[in-house]
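For this view, one protein chain was removed and the others were kept in their places.
Our next item is chain A:
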Amino acid sequence: MRLEDVVDSAKDFLHEFRYQKGGILGFILLLLLILAAVFAPNITSPDVPERWSKEFWVENPPNVPPTWINYFSSKKLAPHEILSLDDMQVEKLDGGGVLLRIVYTNTYDVPPKDIILQGFNVSSSDARNKPLMTITLKRPDGSEVVLLEDRRVSSNTVIQIATNTEVRKNVFEWAKKVSGAKLSPSEEIKLQALMDTMKILFGKADENIFEGTSPLHGDYVFEVKITYQDGDNSLDLSNLTAIFSGRTYGLMGTDSKGRDIWAGLVWGTRVSLSVGIAVAVLSVLIGIVYGVASAYFGGWKDEVLQRFNEFMFSMPVLPILILLGAYLGHVALSQIVLLLVLFGWVGVAKVARSMALQIKEQTFVEAARALGAGSGRVVFKHIMPQIMPYAFSQMALSVPYAVMTEAALSFLGIGDPTAVTWGQMLYDAQNAGATINGYWWWVIPPGLAIALVGLAFVLIGVALDRILNPRMRTL
């Protein structure tokens, strides 16, 4: 084939492809997926794969739905927010120390789950004389609650407002005062143990503050006063963060370990596309070479190759893959590719053989032989180019199969546990009882992503099939 021929046939192909609406849709989908895969580090963050298999993403709230559900529900849930020192007002105190003001505007019906303060960096010469911290909350209704008084701060101090025992005690005493409730000692113990600190802090101060009070909207100011003697201590707050642990998180919510599902989805495209395409290309190429060789050699060689093909065809693939997976323990992605290729070439080889048998008998092949062309030349110059169109559509059509099988193996728990894959996410979801608990944001997106990859390649494959092999429609 000369270069002009290639360009011409490519032009023809593109011309025809424009009339395949499905094919164009598939192509756009594929382009989006490829973009997601390539720019995964930019879209999310580059450390996602290393962090994914770690136990917990402590800074994220576990099992919360995506933020956008607020548009669809009547109750507004507080989103996840992380404030750094830049978002706070800092004031130097005269006697030594700082006063931080953290302003939080509450417009939500359900307040954050927790507020976490961390990142104090204290170096002190005298361990017993560390800085003292007092946290006061100024509520929009004018009342003031002292949450924490004179707590010593060191570098590893992490304050969790919702669960801190001292805060809970202070909040309880305050709430008892505002509600004016007379409580028996046993009731007091029970309430103090069960109350939701955050709901009380962000709720209207009236008599039913303990029984699900209505939310109080407005600006809340957390005043964090840290006092110390300059000589003894130095305090570096540049790493300080206040995490308002949300009832919702990001674009897709989080799973039970607090992992960002959106990040998993985006990174999953890499595995999915690379496994799918690698398997499809390798198995179709092997299948075609096998089929053409079988047809070209003929005789007893063909017989042997065909017996082996039939033998592989009779293997139930999934059970065998599962067995091999169970034997190997966890299967690395490269091994999955290898296994899928091992069983993937069989069908293609059969069709390629029957096509090659026809082509072999055509006059131009005979002519080439008569002119003294060798086997290699006949096979690669004359037979292969005729089969390649079929190969392209087959490649596209076998990607979904590979993607789904990889997901299935991961779902059974024998996938690569260190890789971020959609199957692995669904496996985790199933193990954590996501369906039972109604965590739809954890179950639906990974499956839709798998389906999307499948759909993209099916659409492309069908379009290619219609254009390139009008006589052999597979779907």
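Some observations on this one:
Rule of thumb we're sticking to: a residue touches a chain if its C-beta (ideal position, glycine included) is under 8 Å from a C-beta of that chain, and two chains touch if they have at least 3 such contacts; residues count from 1.
The working rule: contacts and distances are computed from a predicted model.
Among the names given as "NADH dehydrogenase", "Aspartate carbamoyltransferase catalytic subunit", "Oligopeptide ABC transporter, permease protein OppB" or "Electron transfer flavoprotein subunit beta/FixA family protein", UniProt records the absent chain under the name "Oligopeptide ABC transporter, permease protein OppB". Across A:98, A:286, A:373 or A:451, the single residue that touches the chain missing here is A:451. In the full complex, the hidden chain is touched by chain A at residues 22, 307, 310-311, 314-320, 322-324, 326-327, 400, 404, 407-408, 411-414, 426, 429-430, 434-436, 438, 440, 443-444, 446-447, 450-455, 458-459, 462, 473, 475.
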